[in-house]
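What follows is a single structure, written as structure tokens, with notes after it.
The complex appears here minus one protein chain, its other protein chains still in place.
Letters A, B and C name the chains as they come in the text, with residue numbers starting at 1 for each one.
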Amino acid sequence: MLDAGFDPVGALALRMGDNALILGHRVSEWCGRAPVLEEDIALANIALDLIGQAQLWLGLAGESAGKTADELAFLRDAWDFRCLLLVEQPNGDFGRTVMRQFLFDAWHVEMLRGLCASSEPRISEIAQKAVREVDYHLERSSAQVVALGDGTEESHARMQAALDWLWPWAGEALVADPVDVALAEEGIAPAPEAVRPGWEATLRRVLGEASLALPESDFAHRGGKDGKRHSEALGHLLTQMQWLQRAYPGATW
Amino acid sequence: MLDAGFDPVGALALRMGDNALILGHRVSEWCGRAPVLEEDIALANIALDLIGQAQLWLGLAGESAGKTADELAFLRDAWDFRCLLLVEQPNGDFGRTVMRQFLFDAWHVEMLRGLCASSEPRISEIAQKAVREVDYHLERSSAQVVALGDGTEESHARMQAALDWLWPWAGEALVADPVDVALAEEGIAPAPEAVRPGWEATLRRVLGEASLALPESDFAHRGGKDGKRHSEALGHLLTQMQWLQRAYPGATW
Amino acid sequence: SPQEAAFQDRIDAGETIEPQDWMPEGYRKTLIRQIGQHAHSEIVGQLPEGNWITRAPTLERKAILLAKVQDEAGHGLYLYCAAETLGISRDDMTEQLLSGRMKYSSIFNYPTLSWADIGAVGWLVDGAAIMNQVPLQRTSYGPYSRAMIRICKEESFHQRQGFDIMMKMAKGTEAQRRMAQDALDRFWYPSLMMFGPSDAESVHSAQNMAWRIKINGNDELRQKFVDQTVPQAEYLGLTVPDEKLAWNEEKGGYDFSEPDWEEFFAVLKGQGPESAERMKARRDAWEEGQWVRDAMSAHAAKKAARREAAE
Partner (left out) sequence: SPQEAAFQDRIDAGETIEPQDWMPEGYRKTLIRQIGQHAHSEIVGQLPEGNWITRAPTLERKAILLAKVQDEAGHGLYLYCAAETLGISRDDMTEQLLSGRMKYSSIFNYPTLSWADIGAVGWLVDGAAIMNQVPLQRTSYGPYSRAMIRICKEESFHQRQGFDIMMKMAKGTEAQRRMAQDALDRFWYPSLMMFGPSDAESVHSAQNMAWRIKINGNDELRQKFVDQTVPQAEYLGLTVPDEKLAWNEEKGGYDFSEPDWEEFFAVLKGQGPESAERMKARRDAWEEGQWVRDAMSAHAAKKAARREAAE
């Protein structure tokens, strides 16, 4: 299924980097618009962590092709991105942003824990740095899901709606594709099946505490991490994100 | 005030073309999202007319510099645009879109009538074609302002709010700047003072019938038609509009 | 019943049924469902193409695309009018769309991800639609038949425009060629799905054919579409994403792989990649437009009252 020139380290780094980049971008869209000042600060913090991780992962992803992290971030079109569909989804209301973060963090932290034991030292090094940040992200988003799920009737309804809306995009990370299989075989990354139990346990624990009902369907959209069919939202995000680099090619900033 | 190489025909055509282009773009953002199907069709129609006019004006604007209308539309950054601030303003709700259209149409039709008598035949030719379309735009937007102003308590409040919100952007067209003065002196275009009476009469008549109160302040934002200070909204619009031409320079479509 | 037999005789004789004519309840219901679904498809179908109006690469392309999407809204209007002659209002149909009781073509639940997709939608999706619709010009219900005649005229124009975009892309830069191929890869099977599952599995086919609401079999039309489209793809220098595709001399048509019908049914259930977004867009438009529709009727009523008072 994979072509001969498959570069496992690059493939893993690209997926991790694109997730961090695109989610970081989405979160940064909140700037100055959060419901409370403390949230403005916290969201900026998460965005900062994620952009920092994107720099590391994309730096690694570009190594073999001699590309910089910036070139990868700003000069690829949508189809060359390898982020999960979940992270591309528009922010929606604050509840949806929180829920998206939680669903991603719950996977992200398990994935990074697995990557800390990667056979590839450049990967485990980045993962060890990132996992400390993401532990905190998960702690925070879990607490928020619980607070907003528990809070008022309205907030509970909004959080359930957010969960129901996002659920079909949550599963992609946990369904193995040929790249995942190859990476697991080489000991580069944990297999999705190895990540799933921890992810599920987190979901059950937090959503239970938040009195939110886990949707029953296990249907999951696919096409983000393999780039085969992103959602329309990604292209619109790129028109903003890449504007300056596209409009003024070759300039340094 | 104007530099030696001032090209009056080009300057006029650029202003007219950019107005048509940017308002056409804004209107086209409604596609598939209007309150009734008939409005989807009507909005598309207006957008089409305006894009068509933009092609003519920008074609003329680029003549002396050997640039095509597409080059002008897709390869200038915000500061080189010469559209009124009014047309850049985001759509808001349907009422605001209608009001923006009406305020613009009321000026546009007077301006085009004046341009039909331009000393420059290439200008009067375009104006004569456009004025027939814009007569219809004004008729339509006037009827809508009246209907929505008259309709329900909610619609009346929304239309008054739209008028109040947009009013500070409505006056720019009617305040002469050095380019307007030069164009009027050369008989290329009517002076803003010549356009104002007709514009005001239309406003009084239609807003009166709609029982909407004309704001008292005559304060007008400036900086659009001279490009000195566009609003932040324009730059965001361009990231979408120009995306493909920026991302794939040199391709033909 | 004798009434039903007489009705069937008229249809068999090639006559046209008009709104004031008697018709069996099943005929009426089936038509409402079919015309309504078609009308909704035109409306929802504005969204994937509308997604690129603000990013169209040239002024001319933008104008062409705007005009096309406008035509689709017009088609929706004809079709809603045709359905209204059967005793259902446009608002009712809209409510049924938004509540999920009425469907629209599954193809519009797929995303448009590059400019080539706009070409592919014209070339493949309109191409498949035409293949479905041309025979329906001869359908038994008059208003529907007349709507289809108008629609088909415009659709073939759209299809040519779509093919023209594909040409430009396929003969363009390397990136453009890649976009064109990628669009074909993503839209091929969803286009084949547009003809519906194999006739063998289609429950209502026989009755609908007798009523001349359905004219051709799904498989027959799908075969025709493949036979027409494959040479066009070859002309464009693109590869149809089907390893089984081969000319079958004997049947005088191509052998090809069936689309993934599980995916088809999943998409019908609302699991298409953009299903949720499409419904949300329509629901938002409807809800946010409520005050406008209310105001317009209030204004019309006031105007009428004032006119009456003046008389």
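We adopt the following convention: contacts are C-beta pairs under 8 Å (C-beta built on N, C-alpha and C of every residue); 3 or more make two chains touch, one makes a residue touch a chain.
As the structure is a prediction and not an experimental result, all values here were calculated from the model.
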Problem - Omitted chain - touching chains that are shown - result: A, B
Practice task
From the listed residues B:53, B:118 or B:231, report the one that touches the chain absent from this view.
Solution key: B:231
Completion exercise
Those residues of chain A that touch the unshown chain are 21, 25, 28-29, 31-41, 44-45, 47-48, 51-52, 54-55, 58, 69-70, 73-74, 93-95, 146-148, 150-152, 154-155, 158, 240-241, 243-245, 248, 250-253
Problem - Where the unshown chain meets chain B, residue by residue - result: 77-79, 165, 168, 219, 221, 223, 228-232, 235, 239
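The rule is simple: only the chains that are shown with their structure count from here on.
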Practice task
Quickly list, by label, the chains bordering both chain A and chain C.
Solution key: B
Problem - Inter-centroid spacing, chain C versus chain B (mean Cα positions, whole Å) - result: 35
Practice task
Measure off the straight-line distance from the CA centroid of chain A to the CA centroid of chain B, and report it in whole Å.
Solution key: 42
Fill in the blank from the handout: Going by residue number, chain C touches two or more other chains at 55, 175
Completion exercise
Note: chain A residues in touch with at least two other chains are 77, 239
